[in-house]
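Input: one structure, supplied below.
All protein chains of the complex are present and in place, except for one that has been dropped.
When the chains are written out, they are named A and B in that same order, and each has its own residue count from 1.
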Amino acid sequence: MTRVAWLVAGKDLRIEARSRVLLWQVLPFGVIALLLSGLALGPTHAGNSTAGPGLFYLVTLFVALLMINRSQALENAPGTRASVATLGLDPAGVFLGKALALTVELWITGLVLLGGSVLVLHTSLIGTVHALPSVLVTLAALAAAGTLYGALTQGGDGPATLLPVLTLPAFAPLLIAGERSYSAALHGGALWEWWVIVVVALVAYTAVGILLYGVLEES
Amino acid sequence: MVDLEASAPLSPIDPPAAKSRSSRRSIGVILVLIALVVLLLSQGLLSSLNYFETVDQALAQRGSLGTKVLRLEGVVEPGTIVRTNAGAAFTLTGSGDHHVFVTAHGSPPQLFQANIPVVVVGHFVSSTSAYFVGSQIMVKHTSSYIAAHPNRVRAPNGTSR
Partner (left out) sequence: MIKLSQRLLGPVTLVSLALTFWLGLWVTPPDVVQGDLVRLLYVHPPIAWVALYVSFGTATIASCLYLWPRTRSDVMDRVAYCAMEISVVFIALTLITGSIWGRPTWGVWWAWDARLTSTAILGVFALAYLALRRANDDPAVRARRSGVFAILTAINVPIIHFSVQWWKTLHQGASVLTSNGTLNVHGSMLWTMLLGFIGFTLLFFWLLRYRYRLEVKRDFVVATTVDEALALRRREGV
């Protein structure tokens, strides 16, 4: 399972590195969305750091939707699914590999957007550094959940529009937990409770993905 | 010359135990999920999802709460309700001898009365004060339903209520 996971993760990341879609399309979209959030708040409120964590996660969520769709679209290339089936690759390994690659991509995006929110939304740099571990775990949980839900939408009509409908209700607890832990790191408060939620979500989605991804790939 | 066919093991090889591995994995995953549920249910976890702070909790944390907006829950003390043009003023009690003096703006709900639990949205005047300024009153009624005319109904244990 782990060997297949490394294989698939490596494949996805190599494709991403060569196509540069993350660099030239997804990241600019995230930065533009962050700037627009600042503009929507206006000059007086944009500098108010209490809005920073929420806006950061909202923008990250929209960016994540693009990345999940892209991650699953890689499997839609002619012959890919058939090759996976013929080679007898462990579906759990495929799931872990795709989730791992998506996690790395989300971490890169997240770091850029965190920097952006420090600059644009004036969130405290030290507080953001304190929030970094919880942000990374939350993004990993988003990647695990996104890989699972992303597989549900592929092959049907309008996967890009169906994905938000399926995932956003599932992402809501992660969004809340991530935002609260980030806010707690910035302003003080009960950090560990929100940590528990994101860690539990990460483990639960990974476990369910390992169990059910094979059922989805039968399609 | 080596006879390859004779030296090669020709007995059938056991196929990999995919099924037992799969069922072991399923059991493992289910155990992990059960462990997570137990973890989440463990005492005191996720208290941040509470909709309100009780009078006792709010008074205990008054120093750190300061003038932050919160939802405060307590029971309306009988004889303390004063209706004002802006809303109502009353005293909320917690368990024990804790009291908070509330001045709330806006019309209280239909069920607002003495001895009923309420949730007030608002803030303390200062980090040392027991005065609370509210912008909204919500009634938190209990899950008990008792007939208004005791003679017309009997409780399940046969006693008249």
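Rule of thumb we're sticking to: a contact is a pair of C-beta atoms (placed from the backbone, for glycine too) under 8 Å apart; a residue touches a chain by one contact, two chains touch by 3 or more.
Keep in mind the model is a prediction, meaning the values are calculated, not measured.
Undergrad: Touching the hidden chain in the complete assembly: which of A:Met1, A:Ile15, A:Val112 or A:Ala170 does that?
TA: Of the candidates A:Met1, A:Ile15, A:Val112 or A:Ala170, A:Ala170 is in touch with the missing chain.
Undergrad: Could you please point out the chain B residues that touch the chain left off the display?
TA: Contacting residues on chain B, toward the hidden partner: 41, 46-47, 49-52, 54, 73, 108-112, 116, 119, 136-149, 152-156, 161.
Undergrad: List every residue of chain A that touches the chain not included in the displayed model.
TA: 148, 152-153, 155-159, 162, 165-166, 168-170, 172, 208, 212, 215-216, 218-219
The rule is simple: only the chains that are shown with their structure count from here on.
Undergrad: Counting only Cα atoms for the centres, state how far chain A is from chain B in Å.
TA: 29
Undergrad: If we count contacts the way the header does, which residues on chain B are in touch with chain A in the complex?
TA: So the residues of chain B touching chain A come out as 25-26, 29, 32-33, 36, 39-40, 45-48.
Undergrad: Can you name the residues of chain A that touch chain B in the complex?
TA: Counting only chain A, the residues touching chain B are 92, 180, 190, 193-194, 196-197, 200, 203-204, 207-208, 210-211.
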